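Removed from the display is one protein chain of the complex; every other protein chain stays in position.
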Amino acid sequence: MAASKASKSKRPNRPGADAGRIYASLRRIRRVEEEIARIYPTDKIKSPVHLSIGQEGIAVGVCDALEPRDAVSGTYRGHATYLAKGGSLPGMMAELFGKDTGCARGKGGSMHLIDMKANVLGTSAVVGTTVPVAVGFAMAQKMRKTGAVVACFMGDGATEEGCFPESLNFAALHKLPVIFVCENNGFAIHEPIAKRQATDKLCQRVATYGIPAKRFVDSDTRAIRTHIAGALPKMRKGGGPIFIECMTWRWREHVGPGDDYDAGFRSRSTLVRWQKKDPVEIAAKALAKAARAEIDAAIEAEIAAAIKFAEESPFPPVEELFTDVFA
Amino acid sequence: MAASKASKSKRPNRPGADAGRIYASLRRIRRVEEEIARIYPTDKIKSPVHLSIGQEGIAVGVCDALEPRDAVSGTYRGHATYLAKGGSLPGMMAELFGKDTGCARGKGGSMHLIDMKANVLGTSAVVGTTVPVAVGFAMAQKMRKTGAVVACFMGDGATEEGCFPESLNFAALHKLPVIFVCENNGFAIHEPIAKRQATDKLCQRVATYGIPAKRFVDSDTRAIRTHIAGALPKMRKGGGPIFIECMTWRWREHVGPGDDYDAGFRSRSTLVRWQKKDPVEIAAKALAKAARAEIDAAIEAEIAAAIKFAEESPFPPVEELFTDVFA
Amino acid sequence: MSSPKLAWPGRPEDGRRVLRYVDALSESVALEMERDRSVFLFGLDVDDHKAIQGSTRGLLEKFGPDRVFTTPLSEDAMTGVAIGAAMAGMRPIHVHIRMDFLMLCMNQLVNIAAKARYMYGGQVKVPLVVRTIIGKSWGQGAQHSQGLHSMFMHVPGLKVCAPSNAHDAKGALAAAIRDDNPVVFVEHRLLYATEAFVAEGAYLVPPGRSRVCRWGRDVTVVGISNMVVEALRAAELLKEVGVSAEVIDPIWLAPLDSETIVESVRRTRKLLIVDNGWNMCGAGAEIAARVAEACAGEGPVSIRRIGFAPTPCPPSPILENAFYPNPATIAAEAFALARPDAAPWAPDPSSAKLAYQMQFKGPF
Partner (left out) sequence: MSSPKLAWPGRPEDGRRVLRYVDALSESVALEMERDRSVFLFGLDVDDHKAIQGSTRGLLEKFGPDRVFTTPLSEDAMTGVAIGAAMAGMRPIHVHIRMDFLMLCMNQLVNIAAKARYMYGGQVKVPLVVRTIIGKSWGQGAQHSQGLHSMFMHVPGLKVCAPSNAHDAKGALAAAIRDDNPVVFVEHRLLYATEAFVAEGAYLVPPGRSRVCRWGRDVTVVGISNMVVEALRAAELLKEVGVSAEVIDPIWLAPLDSETIVESVRRTRKLLIVDNGWNMCGAGAEIAARVAEACAGEGPVSIRRIGFAPTPCPPSPILENAFYPNPATIAAEAFALARPDAAPWAPDPSSAKLAYQMQFKGPF
């Protein structure tokens, strides 16, 4: 697939933490999503998009600690996980445009991103369903003794689905190499967590399965990265799963390019508070201006190329409707 | 229904604890199941039976504290819950015999006992599925401000189904009057809990929902009764659910009348240890011999009458196949 | 044109108020909640400002959070909760914004709701309504687009309803709420904005009566849910080539009034079923089988089914268009049935496009 090749030059997963790399990854995701929001009102994008703007630090913090052999499993709000793990940007953009060169050949859409070459597992539009799938992928790693781990991302809402505790129990029982990552943005669509969950003791609950659990109250990218990097050696040797709960804020509306502060169910002042902890800004501060400028320029060029690739790619021909129903 | 009327004379749910009443309830359940086991090898019983012999103390401890307006929800291993809550014995026996006078008119069978007059909700053969149903029944009590509670029984295996944590969360969130009762006999069919659950911290886990949780290591009938009786007043006033985990032992095989110690997956010596804590024996010791004899005689007469009732009742006629598909 | 034999409440004669499908849904629920204290409505997002694409609009304000409330993301347990509440005498309406999510609660629906009355010997009833929406607009993709009604039709003890217009939506939803049995109520997102003549008061569109929406001579077209509208458009296209199509809307899929369909086919000898779902073991298979059984030995009958392509639903536009039946493909199939000896015909693209501007004000 052309799209996958196009991304080979980009390798966000080299060993060791590095301020430039982390900034580049964060900034790239932010800019990609801003561009998506910009393009969205035209009719070029062919399926509904769920932006993660504001939440990027979690994906980047986790994925920067991973190796290429490790896998990630994201959600329909999956641009950040997909990109942070090295999923092809042209492939993603073309997928949003519904094109034949898309990572799912136009047959997935924005909610079903995948790039198996980068070990990005397919995302799902049914909340929670990818969690046990990620656990199964991890079980195969254990069976085959690859030493690889799977980072499984989910929203706070997903933890309410029965398959989540079922998956925790199984992963803990079989000591499977899974990093469970809850991106807790306090909302499922427009419903606040207090209307859905009896308590906020998720970490304590997960710990009762014998799974080390830690909450990050402001989801600092580096803190998350350090924590994951520290846990990986033991996990690779059969130490079993870990869990992190990352408190965060979805800056934009649930689906679509705008925001939702006028709807009255959450306040703009909270946004402002979270914007002070903007992971992109924080990462930027660690860099000299010139270094940033160079990174920024490269990112803009890459994004422009990806959009061009998506625009110029053909739609899948109608015969494609019937292919790949079966392998 | 004749069967329901037949049981009206029996009222195991009078207020206050009473040694005679508790013994009678325990002894009655034990003897009913022993009789079922005796009859089983003939072809009179028309569906597979799951005996609770050895585990009766839990149902009796909980139900003795309840009032008639309260409901219970049991499992396919439900004879004890059904009888302890005042379900009709002739109705149950006739149901096992597949008769028209059965509590489910021969259309349920042993795994689908019900007696709504006694507020015994229907049991299910699909593990765990009755848990949310019981929670919904409790929600209706709250909505209608009846002050009634629902005691929801389940096995240790049922707690592994995703609907269990989903139900806990919802019951806690809405402060529903549910007593969750886990009868932990350490096995699901022949699979020991260690092959199914990562840890044994069920109570700690349930507590993270804000649900008071307590384990009874030997499931003493009176201790359970006292605990439930103590919790009820607050629950009736909107205090929300509670949870108890009752460690116990299934003396017989999973399904059928015999035992399974020859199969090699659990040891007879553990049985012997549990038999020393036999709830029926313990309750018997609190009574004078004469009082026991009187109770025993009444129970034998009642059981004999129920069996006779079941035997003499007709099978449902073939036209009954098509009734009650819809209300 | 309505079937002459059925006098429907709320027909044009009864008043000229026009209402959208989406508003008819919320109006119906409001009337039933006023009428009966035991009715309540819950489900993810029923109480937010988007109000399930507007279909629960105003209910929270009118009835308060005790009777209109959201849930955790726990479709399985929430269905059990609804069933338990129904067994206790309440009348829950449980809302799912996509039909695809019902796959999470199949166990409760199939193993408990459908069987409770029977397997508990008539001691309980489960007056539960499960409202679900078939997602279709652009780019919904494989998991937000399914019409899975045939799975529910398959299971004794469940009723299934899929109204195609605002009039029926209001009356059938009321009938579903008053029904003492579990009803899977199938809506269609593209119908939400369509308008029909809808009487102001409460009325019922109960199970058991298919409607002949348009009378015709040459071919019988059965449409399901939104496909009724597409079939009506196709019928207009067919007029241009002199083919007269009868269009029938079953409204309720279980119990299914197939007699009305059989009667029509006895006249036309040609049957096309157009479903908002897959054909294999679908509603169309059932209707085809019933007609074939009923008309056996009466002379030849030609039958065709069209529905979703036998693939998951792709979001890319060319593929997505080809996935769904549309007025042009329906018209072409109906023509082939009606004129087996003529050369194949399809409406020219411009009139096919124009067909989408045809709006029909139900109840037809």
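The letters A, B and C name the chains in turn, as written, and every chain counts its residues from 1.
Methods note: contacts are C-beta pairs under 8 Å (C-beta built on N, C-alpha and C of every residue); 3 or more make two chains touch, one makes a residue touch a chain.
Quick caveat, the model's predicted, so the values are computed rather than measured.
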Omitted chain's touching partners, listed by label: A, B, C
Touching the absent chain when the full complex is considered, from C:67, C:154, C:266 or C:361: C:154
Omitted-chain contact residue, chosen from B:39, B:58 or B:111: B:111
Among B:19, B:37 or B:126, the residue in touch with the chain that has been omitted: B:126
Given C:73, C:142 or C:248, the one touching the chain that is not displayed: C:142
Contacts of subunit C with the absent chain, listed as residue ranges: 76, 100, 103-104, 106-107, 109-111, 114-115, 118-119, 141-143, 146, 148, 150-151, 153-157, 254, 256, 277-286, 288-289, 291-293, 296-305, 310-312, 314, 340
Interface residues of subunit B (partner: the chain not displayed): 46-48, 98-100, 102, 106-112, 124-128, 157-158, 160-162, 188-191, 195-197, 263-265, 315-318, 320-322, 325
Sites on subunit A contacted by the missing partner chain, in the whole complex: 102-109, 112, 114-116, 121-122, 124, 126, 129-141, 143-144, 162-163, 166-167, 169-170, 173, 323-327
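One rule holds for everything that comes next: only the chains that are shown with their structure count from here on.
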Chain whose average C-alpha position is farthest from subunit C's own: B
Between subunit A and subunit C, centroid-to-centroid distance (C-alpha), Å: 37
Whole-Å gap separating subunit A and subunit B, where each centre is the average of the chain's CA atoms: 47
Centroid distance [mean C-alpha coordinates] between subunit C and subunit B, Å: 42
Residue list for subunit B, restricted to those that touch at least two other chains: 162-163, 166, 169-170, 173
Where subunit C touches two or more other chains at once, by residue number: 71-72, 74, 76-77
